[in-house]
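Yeah, one chain of the complex is gone here, protein chain that is, but the others are all in their spots.
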Amino acid sequence: MRFFLPKENGFFTLFKKINDAQKEIAQLLKDFASHFPDGDEYEKKAKDIERQADAVAHEIIDTLNRTFITPFDREDIYLLTNELDDIVDLIENVIHNVGVYAVISKREEFDQFADLIIEASQALGKLLDHFQELKKTDLLTKSKIYIHELEDKGDEIFCKGLHTLFTNEKDARTLIQWKDILEDLENVMDKYQKVSDIIESIVVKTS
Amino acid sequence: MRFFLPKENGFFTLFKKINDAQKEIAQLLKDFASHFPDGDEYEKKAKDIERQADAVAHEIIDTLNRTFITPFDREDIYLLTNELDDIVDLIENVIHNVGVYAVISKREEFDQFADLIIEASQALGKLLDHFQELKKTDLLTKSKIYIHELEDKGDEIFCKGLHTLFTNEKDARTLIQWKDILEDLENVMDKYQKVSDIIESIVVKTS
Partner (left out) sequence: MRFFLPKENGFFTLFKKINDAQKEIAQLLKDFASHFPDGDEYEKKAKDIERQADAVAHEIIDTLNRTFITPFDREDIYLLTNELDDIVDLIENVIHNVGVYAVISKREEFDQFADLIIEASQALGKLLDHFQELKKTDLLTKSKIYIHELEDKGDEIFCKGLHTLFTNEKDARTLIQWKDILEDLENVMDKYQKVSDIIESIVVKTS
């Protein structure tokens, strides 16, 4: 796989920017977990990161529409961009929803998910850092399998958390708040898995 | 942009019919708001409008499949048709759900959304009325920006409404009913925004 035509470098620079955004917002979620539920400051920062990522995503699509030769399939660039942008949106949404739903106290699953998301964020970060020179190598295979394992753990935390909630909790507010927040967190892990699958499929096609 | 080939007029006639349907059902929602929650009559009318819009949408897709030369991209006609049809479906669903969920008393957000939806409906209506001769003009830009502003207001009403609900309400039924209805109403505003974006993109491409 050769990505070194001058025109093509633009895409990788832009993907690095979205990569930065997903790493930054994952870290923000982790920091927020330590200050839960005081979210005002984190909500603002999350909104900023989300807007930046959105702007970069628009720039990628614009570049795509003006470029004849792309480093890989147009559809794949489009898909990868949107799914990466979704990661940022979903994490922003988690932080936002804790405030909107007026959540008062934290459940342990929030911390567990924040840790998983940091792990997934770093594994994906490494993949995207090496995207330009990526071949079907150990790094790719290992990272993808690792992200799938994290997603499995997320599934487990989600199901156990929901089960505990519905077994012990009677308060309607708490049930609805945490059912939704756990679902949101699980969706974040799903997205990380999806993005790692897309990257693998791109590398397999172009190598 | 020239849309005056005889064959192509069919599409615009059909789009006007869906436009009528979205305006009619937005007005119906507003009328229903004044008689809330007595929805039987409104539910029936909404179902009728929804079926008519559905039939028109099918006619557009059929026409699309039988027509070689289309006034703009086939994918765009397809997308615009489905999203317009979705507006009607979503509003029908709001009226229907008030009955299904056995909602008893109205919250102020319902009226606020009904007003926003009327505004969005009329702004979109104007765009579609002039669709055939639309160029990248003030009307287009202003209407699109206006619909985006309305959607922002909808977002605000949604978040504030949800926050109030989760802060003050303890009754499980009320929480679930209104969380869903507010989400449905917010989705209607999202669709209006999406349709205005699609129309802009079509006009930009063809002009």
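Every chain is named by a letter (A and B) in the order it is written, and numbering of its residues begins at 1.
Note that in this section a residue touches a chain if its C-beta (ideal position, glycine included) is under 8 Å from a C-beta of that chain, and two chains touch if they have at least 3 such contacts.
Remember, predicted model here, so these are calculated numbers, not experimental data.
Residue in contact with the omitted chain (choice from A:65, A:105 or A:167): A:167. Shown as candidates are B:55, B:100, B:145 or B:204; the residue that touches the absent chain is B:100.
On the side of chain B, touch with the chain left out of the figure occurs at residues 96, 99-102, 171-173, 175-177. Where chain A meets the omitted chain, the residues involved are 159, 162-163, 166-167, 169-172, 175-176, 179.
Throughout what follows, only the chains that are shown with their structure count from here on.
Between chain A and chain B the centroid-to-centroid distance comes to 31 Å (mean Cα coordinates, whole Å).
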